[in-house]
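Every protein chain but one is kept in place in this view of the complex.
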Amino acid sequence: MTIQTKLPEFKTDEMVINLGPQHPATHGVLRLILTLDGEVVKHTEPVLGHLHRAQEWQGQNRTWFQYQALIDRVDYLSGMFTSWALSRAAEVIDGTEVPRRAEFLRVLCAELNRISSHLLWLGTYLIDLGALYGFPFYPFIEREKILTFFEEISGQRMMYNYIRIGGVQRDPKAEWFKKVEEFTKDFPKRVDEWEAIVTENPIFLNRTKGIGVLTKEVAQAYGVTGPTLRASGIDFDLRRFKPYSVYPELKFDVPVYNKDGDTWDRYMARIQEMRQSIEIIKQVLDMIPEGEIMSKKQNAGLRIKAGEGFAAVESPRGILGCYITSNGSDKPYRFRWRNPSFSNLSVLPPLLEERPISDIMAIFGSLDIILPDVDR
Amino acid sequence: MEQFELLTNWAQVNVEAFVLYALAIIAIPCAFCVLFDRAIIRSGFFLIGVFGAVCGLFLILQAQFLALAQLMIYTVGITLVVVIALMLTNPRLEKEGVAVEGRERFSGLVIATVFFLTIYCALRSESWPLSSLRMNPENVKQIGAALITTYALPFEFASVLLLAALMGAILLAKAEPKNDVSKIAGEN
Amino acid sequence: MFNLIGSAINGVKHALGGLYQVKRGLETVAMHTWREPTTEAYPDKAPELPPHFRGRLALTVNPETGENLCISCRQCERVCPDKCIEITANKSTETNKLELIDFKIDHGLCMFCGLCTEVCPTYCIINTNDFEMADYTRSSLIYDLKKLTLTQEESAYYFAAKEMPLPKPKPAKPAAPAAGAAAAKPAAEAKPTATVSPKPAPESAKAPETTADKPAKEVEKKESPSTDTPSVN
Partner (left out) sequence: MKIDGTVVRGDHFSGNIAEIRKFAVMSLSWLTVIFVAVWGVCWALGIFIPMCLANSSFDFAAILSEVCKALTPIAAVLVFIPINAMFMVLMERRALALFTRRNGPNRVGPDGALQTAADAVKLLLKEDITPTGADALMFTLAPIIFFAPSIFGALPLLAAVTNNHKLFQIVDLPTGIFYVLAASSVPVVGIVMGGWASNNKYSLMGGLRSAAQAISYEIPLVLSLVTICLLAGTLDVVSIAYQQSGGLLNWNILGGGALIGLNKAIAALVSSSGAPFAEVMNAYYPYGWLSFVGAAVLCMCTVILFGVYLIGACAEINRIPFDLPEAESELVSGYNTEYSGIKFAIFFLAEFTNLFIVSTIAVVMFLGSGDCPLPTWLNPLSYPAVYEPLAKALSPVLSVLINDLHLINPPTFWAALWVIFKTYSLIFFAILVRGTLPRFRIDQLMDFGWKRLIPITLVIFVLVAFARGVINFHV
């Protein structure tokens, strides 16, 4: 029993405020209905669906060949992973053996894409924290290089449509590998610079340390995955836990923090992941064999055997799963996507409770959500 | 100020009187607005206008220090008042408007009349000696010296009073541990 | 007392550490002054695009003879997820082959996925490196055969850049019946050379062999029932 003390009642008005869908910092069209007491958030309600494009339904109404081109739009910052999940699911049904060179190319592109996705997150996260004018440009400069690599092999900077069912679309030239190698040599220095600016900055530490603590239990209860989960101290990475492709042959660490799981940990998890991805890319560049890159013909009449299959990949945001039922025709019968952003977003309301309004963006940004991935 | 006097002589008008009337034209309507405006925040802002005009009066009287102190303290102080008014009241008060009961109206009228009469008598009393001394340009120094010699005791009393007020404010505003409050609320 | 002094020293240490970190950040940012800007002077200087860039769609001609390579097989029209390609072709009564009358692409609908270029058996429809298509009306984004057809030099450039095998020079006798609709002469010349025989194709876009190329011989306006509404992106 607590002793009841007479407190003067200073009841201030609560304010309901709409954060978004048009707001500079909601990373797309998310709407948060906030109930504020002064500057403290009492209640949060994310409103989804502003970007719903019926991606699953569209998949069922398009041929396999057509849908491959569309699926990059689900998570437009990491299109390689959506293509990869789709391809792997289809290959599971079909029993296709993917050529070794294609597998290596997939890993290479995916890890590059992971870096580019984290780079965009890094830049926008610092914007969320108010470093609006200087720092965010640096990650974007590096990201631009990666996008140029993708442009060269796939033809576009974001909608790659590069990883196909049964392989990859195009075999890069030798110079391309050289450029990537140069990039891998240069990139860790850039990360050092960013860390010199950001990581130990007292204001940044104040804004992130101990803010938005996501405990293991809450994270597991909400099905959080990806770096967000690993920052909470749970060692769960599909590349390790359920290895696919050629990941078992590669040496890399999965950065796990056995600590509180605040926003700073999530930041560090992503920074470390970028460094690990560079290590993976270096190994891939050494190990990549010569050979075929495609085991299934790509044309309008692409068909997958009847059956059903599920495959998941570790995308920059978490586990990206794809469940397909095929009836043997040129169109899939049923699609179902498991998107990491959706479950990562669900954890936002408990994290925001009783936090000041400035922390909304610090916490929300650290979850690294992308809205088309939430709504599909 | 020589130029000012030169100009005064040339134009053969009392510029001081002119400025005084100009300031009055700002101050008095603002004061009325403070009283009669329904939105408490707007009256707060009008109060700043009143004090700004009063600061101008001090400047005419060559009391720079007082004028600036007035500006600095009251503008900031009133900003605080406005903020507190914003936090404790409904900012859109003018839309509601509460009717005042008859009895309250009567007592209010009595108090206002007595108050007005007191101030009026005080102002009308003829004991306002005019000093023929010119203002010393170093009046800041004089104020400072007076505060720690002749008027040291009142000055210290004032500061103690302010300190007490400050501590009281801190005590009032000090947040109680959140979980206790929620527990009490939960039990009730 | 000692506690107080200790915490004061700690505070000073903390403050100095923080100041040092801030200084480090400021220095790193200031050092970037000496690096070259990465900005591209875009309108003044065209960007260097890779050969496989998926830009505006266009129709190539035979770089040597200048004849349009389209055989009106309609594979691109069928595969397009957005339904932005519309081919008008006529079955010639004399040769019993398809003659191309018009080829329309609505670039306002196109999402530049490049699927049409992958299925094209004759490397006729390609993605060019042009991306400056901004225009004032939607209707002006619909490109017709004349607007789509590249010149011989451009075709030669893209055939070389994209490493596509050159079409075999066909010394076919030009029995060109007057094509009424289009003023484009390559279209007229293209008709008799309806080369169904697939060229040797590299990696991805191999010759169509599934059901897809069989209905190509039927003359249907458009409307392939297999796909649905265009995607709204």
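Just so it is clear, A, B and C label the chains in written order, and each chain counts residues from 1 on its own.
Convention: a residue touches a chain if its C-beta (ideal position, glycine included) is under 8 Å from a C-beta of that chain, and two chains touch if they have at least 3 such contacts.
Predicted model, so just to flag it, every value in this text is computed and none were measured.
Across the complete structure, the visible chains that the omitted chain touches are A, B, C. When the full complex is taken into account, the listed residue touching the unshown chain is A:134, out of A:134, A:291 or A:328. Annotation: of A:110, A:197, A:311 or A:367, A:197 touches the absent chain (contact as defined above).
The residue touching the chain not shown here, chosen from C:32, C:104 or C:146, is C:32. Interface note: of A:105, A:214, A:231 or A:361, the residue touching the hidden chain in the full complex is A:361.
Taking the complete complex into account, residues 3, 6-7, 10, 39, 41-42, 45, 48, 64-65, 68-69, 71-72, 75-76, 78-80, 82-83, 86-87, 91, 137-138, 140 of chain B touch the chain not shown.
For chain A, the residues in touch with the chain missing from this view are 15, 17, 23-25, 39, 126-135, 137-138, 141, 189, 192-193, 195-201, 203-204, 206-207, 268, 356-362. Although one chain is not displayed, chain C still touches it through residues 15, 22, 24-39, 41.
Assume only the chains that are shown with their structure count from here on.
Note: centroid distance chain B to chain C, computed from Cα atoms, is 73 Å. Computed from the mean C-alpha positions, the centre of chain A lies at a distance of 58 Å from the centre of chain B.
Centroids built from CA atoms put chain C at 28 Å from chain A. Against chain C, in their complex, chain A makes its touches with residues 53, 58, 61-63, 65-67, 69-70, 73, 134-135, 138, 141, 144, 151-156, 159, 161, 169-171, 193, 196-198, 200-203, 293-294, 297-301, 303, 330-331. Remark: chain C residues 17-18, 21-22, 24-25, 28-29, 32, 38, 49-50, 52-54, 75, 78-79, 81, 111-115, 118-119, 127, 203-206, 208-212, 226-229, 231-233 touch chain A in the complex.
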